[in-house]
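The complex appears here minus one protein chain, its other protein chains still in place.
Per-chain residue numbering starts at 1, and chain names A, B, C and D are given in the order in which the chains are listed.
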Amino acid sequence: MLSFILRRILIAIPTLILVSMFVFALQKLLPGDPILVMAGEDRDPEVIALLREKYRMNEPLVMQYIYWAGDVLRGDLGISLRTNEPVLDLIASKLPVTIQLAIMSMLFAMLIGIPAGILSAVRKGTWVDWLANVVALSGLSIPNFWLGIMLILLVSVNLGWLPASGYESPWVDPWKSLTTMIMPAFVLGTALAATLMRHTRSAMLGVLQADYVRTARAKGLRARVVILKHAFRNAVLPVVTLSALLFGELLAGAVLTEQIFTIPGFGKLIVDAVFNRDYAVVQGVVLCTAVGFILMNLVADVLYVILNPRLRTAQ
Amino acid sequence: MSDIILEAVDLHKRFTRGGGLFAKATTIHAVNGVSLQVRRGETFAIVGESGCGKSTLARLLLRLIDPTEGSVIHEGQDLTMLGAGAMRALRSELQFIFQDPFSALNPRMSVETIIAEPLRLHTSLNAAERREKVAELMARVGLRPEMADRFPHEFSGGQRQRICIARALASGPKLVIGDEPVSALDVSVQAQIVNLLEDLKQEFGLTLVIIAHDLAVIRHMSDRIAVMYLGEVVELARTEDLFTAPRHPYTQALLAAIPVPVPGSAAGRKVLGGDIPSPANPPSGCKFHTRCPHATALCRTTRPVLDGKDHQVACHHHQTLPAPDLPLARASRRSPAAEARFALYRAASRDAELQIDTTHPNNPTNSKETTQ
Amino acid sequence: MTAVADAPVTSRSRTWRKLRANRSALIGAVVVGLFVGLALLAPLLPIADPNATDWGAIRKAPSAAAWMGTDEIGRDILARMIWGAQASLLAGVVSVMIAVAIGVPFGLVSGYFGGWTDGIISRCTDALLAMPFLILAIALAAFLGPSLTNAMIAIGLSAVPIFIRLTRGQVLAVKTEDYVEGARAIGLGHVAIMTRYILPNVVPPILVQATLTIATAIIAEASLSFLGLGQQPPAPSWGSMLNTAKNFLSQAPWMAIWPGAGIFLVVMGFNLLGDGLRDALDPREH
Amino acid sequence: ADLRIGLQEDPDALDTDQARTFVGRIVFESLCDKLVNITPGLEFIPELATSWEWSNEGKTLTMKLREDALFHDGTPFNAEAVVANIERSTTLPESRRKSELSSVETVVATGPYEVTFNLKNPDATLIAQLSDRAGMMISPTAAAEKGLELANSPVCSGPYKFVERIQQDRIVLEKFAEHYDAGSYSFDRLIFLPIPDTTVRLANLRSGDLDMLERLAPSDVAAVKADGSLAFSAATSLGYQGITVNVNNGARSETPFGKDKRVRQALSLAIDREVINQVVFEGVYAAGNQPFPPTSPWYDQTNPVPARDVDAAKALLAEAGLDGIKVEIQTANNPVQLQLMQVVQAMAAEAGIDISIKATEFATMLQEQSAGNYDATQVGWSGRTDPDGNIHSFMTCAGGLNDSKFCMEEIDALLNKARTSTDAAERKASYDAANAILREELPIIYLYHQTWLWAMSNKINGFQAYPDGMIRLSGVTME
Partner (left out) sequence: MHRDPVLDVRDLSIRFRGQPIDLIDTVSFSIERGKTLCLVGESGCGKSVTSLAIMGLLPKRAATVTQGAVRFDGDDLLTLPETRIEDLRGNRMAMIFQEPMTSLNPSFTVGHQVAEAVRRHKGCTPAEARDRALEMFRKVRMPAAEKRLDDYPHQMSGGMRQRVMIAMALANDPELLIADEPTTALDVTIQAQILDLMRELQDDTGAALLMITHDLGVVAEIADDVAVMYAGRIVESGPVARIFDEPQHPYTLGLMGSMPAIAGRQGRLLTIPGAVPLPASMPQGCRFASRCPFVQDACHVARPALSDMGGGQQVACRRAPLDTMVGAA
């Protein structure tokens, strides 16, 4: 297992290098001069020249990349062009927010998606199945940003039940933290719940047709035991893996949801940085989310092995 | 022209499997030093239990995969040395029929296109001539030419196997290898195909190499038989010799295990114990020693070589083994009453024979579905 | 037992029959068809000019004169919804076509040849997948400049890795089928095998994915427009209508409700259709 | 009590020398004291400087300083501190204040609490600059110690001191008890929360998560006024919004629109500025035709906003030999600016001017603008206390912000003269003369002046709106 993980990490290295090169190339292609933005309203030519020099904007792209990569290897992701804050600090301050949002969204998604998926598979072809499907598809089909706006309008403005936006750390004020996160986590969770539900459903459908489920029934086991033990135990495999992958995607931040609920997570950070041409931040944060994504892929694979006796005992 | 059409010389094939992500790579020695000769015009059979390397050997013989070691000689030419172009050209002479007629046909191509594919590749016929030839081939294998523009899934298993056979015949091959061509079919359909293959062999002067695990089919069809165990040929002999006087303990056990459709004949037979060892982790010496009732210390350490002339055996002790008691030897012929009724049946159905499968052209129901 | 046993019909009509028997797929097809029809017929329909402003009728609630109300500079929202459907559907369809056109060949080559080719393509795909979809689209859209066309290109390019992965996986599965080996046994070359034996057989799952990705792409276009990177004014798109509407939520909620509902319906339609297609094309299900 | 303020954007670097955004100034207003302050009527009043005096024909400025001010880190405020600050602003490589202080030759401490600025040439704008970021004092000890890092934990002498900042989330200040005027400030902590979405910002105010917000959307004014629990405050800004035309900046200026002033006049005439104000801004903003708002003492009252005249516009086009013209105008891609331009587009169309709107991200727009890669661009200026800041660098030949590359000796002469004179009447005459020419030439077609809009809980008393858009909390209390 350990060597498997090590091998996976080795494979991830070229991927990360490629990610960094892609992001680097991409943002250098972006029109708009970050130095002009940074120079301020007055656009002092002296300041502009100095900044260009300081951020090595005069050098060829390849050299810029090499400098940057060298710094990264030394553990320095650079400083934000906009606020002078070290990118590493920025990431450190956003990471808990993003993780909290990701976990809460995932909880919503799993609490809704998995039971609904099981139910609709077991009741395939009935109205329960149909209803679960429609609800799940709605979750996929409603744009997050729209649902977010509508929820704010309804729950915060009209009903005044939850704060409209913002973020509070759970260490400072757990209750407030929960209430501010519920809506965005719900908005994100609904879409994921749909995906989870559909995968749970199709995994369950496949498993319910399996010979061993028939065997379990032939043993005289009660229907509930057959479904929840024999069938679900096997259907859970793709669901858990998928959850890990979805979680990995959530780590990249929920761009629009964070924007709407003004949650200071990765999504908002990257978008703002792209628009401000804050290269160091874009580069650093995307690299970080890519690491997260790859890590969760790894977790998914490891979970797959752990949960799958066929692979677990293969050595 | 020599009598030998195809010869395998010390063929080896190793597969490396797994590795990469989940576990250490395992090497499977699927074919381990196989040498055999196929004679022109004969039906040569290869039998053995699942996983013993039959299909791999067949693929090696046609160079669908490259051997790890050894060579395949066709008409004096070493196939393993041939370039891609020359090999492609040669494929018109060597054809293959797959076990599973459901996955052997491209579901997105019409029957006509499928059968015409070798024609387009290996002949200079124009479209109209090709169509004519396809119709002819279809008629020959017992399919109605009107069904040429249908797609494979509209046919039953037996019909599909006929399509496969028609395609194999299209380029005018000299040698056809069938990898379990009838095992996926139901008994009654299997009989139709077995008969058809026999007829075609006569008509086109083919050499057949048939792989099967159903010994009855083998006995019915073949002239010579090679018995494989864990990637090696353990016995190779003429059909009658093999069935009446098997020399290798494995062959003997195999023959003893066949259920004989005569009530009471199975009583007292000896059943071979143990499981087939994993090809990833084969026993040393004689691979059969783990299950062999006659195994000695020698067998555990030294691999026996295939030896003999017409009847080859790879066993250290084959000369000293006692003669086996085979239930099939005890299997008397059918009862006279049954025999009489078969005669009646044969007479009544003779006229219909060549129109088989045409009564219900779209009834694919008599297929043994592969339920995976 | 598979359905093959008792279905003496062609695969196309069987798929079609299963699709029609699937109620939700039918609903999906009808919804999509309706919007496609509206979008195509927009120039012929008796609706107002979507760009005609009226300073006297700013943000008027739905009424007999303007069934869906008017927007922030007095334009008829119904007309803009119908013309906006064009943008959204185009964005969905064209970007997926771009993604398919690029992703499928790469996936095909990668899966078929394996080895180094596969290694390189797969690593690049991994890298692209590791970058957040919307971020990639935003950066590309910003790079290309804000416009509907560029948004489509950006979304299309961002969706490419999905199709590379999918196609590759399918090719790996199909590659082991006997008929592919059979094609080699006949003596066919790589190109013929790839285009005639493998490609046609990987189409169904790609088709399903494409339909579902259209749904995603429509939302992505709306998101880009919502960030100001999509359709340019005064031409309408549902996303940009929402972007504007956001500022008038409490005064003129209809400005947000219609385009939101439009996106929801079309995306739902494509999702239903894609699900239905999946069921209809899946040989395992009855 | 805490005061929670919703900001429209997240401020940039919190270092008065490096800062460049408008929104950052709002935070600085409570964090840092300036040498000079202004009244709502734009008169200069003492803050850290108790008095000042011009001499040497406007080339020397002597300031007397408070003796009771203290930086947050305990460093005393005195003449040395001022000198260190001005020197940092003029010499720090990254300083964005250099152009504002370009007239300063040297600054010396002429007493423990007296500094003297020696100027290269008379500069009427200097006091105004010292009433803004250039006049904000940071602790010299901290500045020396932290260098550029100061931005992450600024140390000033204002009524509130820095506690923490989480980018895009919040900036927290707490009351500085040793401030000389601590008594006038009633809040214990200030929490600035950047919430870019106007709707969400207002929603937060209504739900009580904010106590006040800046830059309320005009469309929400009615709702706020109708809400009994909210209060509302407004002040016309110092800035302007207009369409900058590429008249001389590279190849793309070689169009009738760039080269023929009649075409530009036609566009200007085709636009109904009052209607824009009503349609887009609910009548809350002010229509404009000059770089100064009508509320400004520098506004030329004799030439008010012209009425729309489509026929005249068409006539001018015909006179220019044109039967209609296509113009591409780039604009920032935010909904309000787009709404504005769509209205302009519709109006211009009636005069035969076919405008295509090119919505562009702000970063790109800036670059295109300075590179001359545009026909016209819809852009604005946040405004400065001194009129010079609204016109000089845009209209003089070498002006740093002159993206249209408009250049006329006459204008240069007039604006330079206005800059060096300390006599208000004389300056006004120069500006009026310049504006008269500019109204003809139209390198910038002025459209309107924004109004700063604040909404707050009605428990907040004593808030005063300033035309610079800042939030000054002296005397503000909450029930």
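Note that in this section a residue touches a chain if its C-beta (ideal position, glycine included) is under 8 Å from a C-beta of that chain, and two chains touch if they have at least 3 such contacts.
Every value quoted in this text rests on a predicted model; they were computed, and no experiment measured them.
**Student:** Hey, which of B:216, B:280 or B:305 is the one touching the hidden chain?
**Tutor:** B:216
**Student:** One chain isn't shown here. Among B:9, B:257 or B:321, which residue touches it?
**Tutor:** Only one listed residue reaches the unshown chain, and that is B:257.
**Student:** Spell out the interface residues on chain A facing the chain that's missing from view.
**Tutor:** Spelled out for chain A, the touching residues are 125, 210-222, 230, 233-234, 308-310, 313.
**Student:** What does the interface between chain B and the hidden chain look like in terms of residue numbers?
**Tutor:** 49-50, 156, 158, 186-192, 194-195, 198, 213-217, 219-221, 240, 243, 253-254, 256-266, 269, 271-273, 275-276, 328, 331-335, 337-338, 340-342, 344-346, 348-349, 352-353, 355-360, 363-369
Keep this in mind: only the chains that are shown with their structure count from here on.
**Student:** On a CA-centroid basis, which chain has its centre farthest from chain C's?
**Tutor:** B
**Student:** Taking each chain's centre as the mean of its CA atoms, how far is chain B from chain D in angstrom?
**Tutor:** Chain centroid spacing, chain B to chain D, equals 89 Å.
**Student:** Using the average of all C-alpha atoms in each chain as its centre, how far is it in Å between chain A and chain D?
**Tutor:** It comes to 39 Å between the two C-alpha centres.
**Student:** Could you tell me the distance, in whole angstrom, between the mean C-alpha positions of chain C and chain D?
**Tutor:** 45
**Student:** Which chain C residues reach two or more other chains?
**Tutor:** Correct list: 142, 145, 246, 249-250.
**Student:** Note the residues in chain B that touch 2 or more other chains, in rising order.
**Tutor:** none
**Student:** Could you please specify the touching residues of chain C with respect to chain B in the complex?
**Tutor:** 1-2, 4-6, 8-11, 177-179, 181-189, 196-197, 200-201
**Student:** Quick one: in the complex, what on chain A touches chain C?
**Tutor:** Of all residues in chain A, those touching chain C are 14-16, 18-19, 22-23, 26-27, 29-32, 130, 133-134, 137-138, 140-143, 145-146, 149-150, 153, 157, 198, 206, 249, 252-253, 255-256, 267, 270-271, 274-275, 282, 286, 289-290, 293-294.
**Student:** Where on chain A does chain D make contact in their complex?
**Tutor:** Residues 30-34, 36-47, 50-51, 54, 80, 82-85, 90, 93-94, 97, 149, 152-153, 156-157, 160, 163-167, 259-262, 264, 268-269, 272, 275-277.
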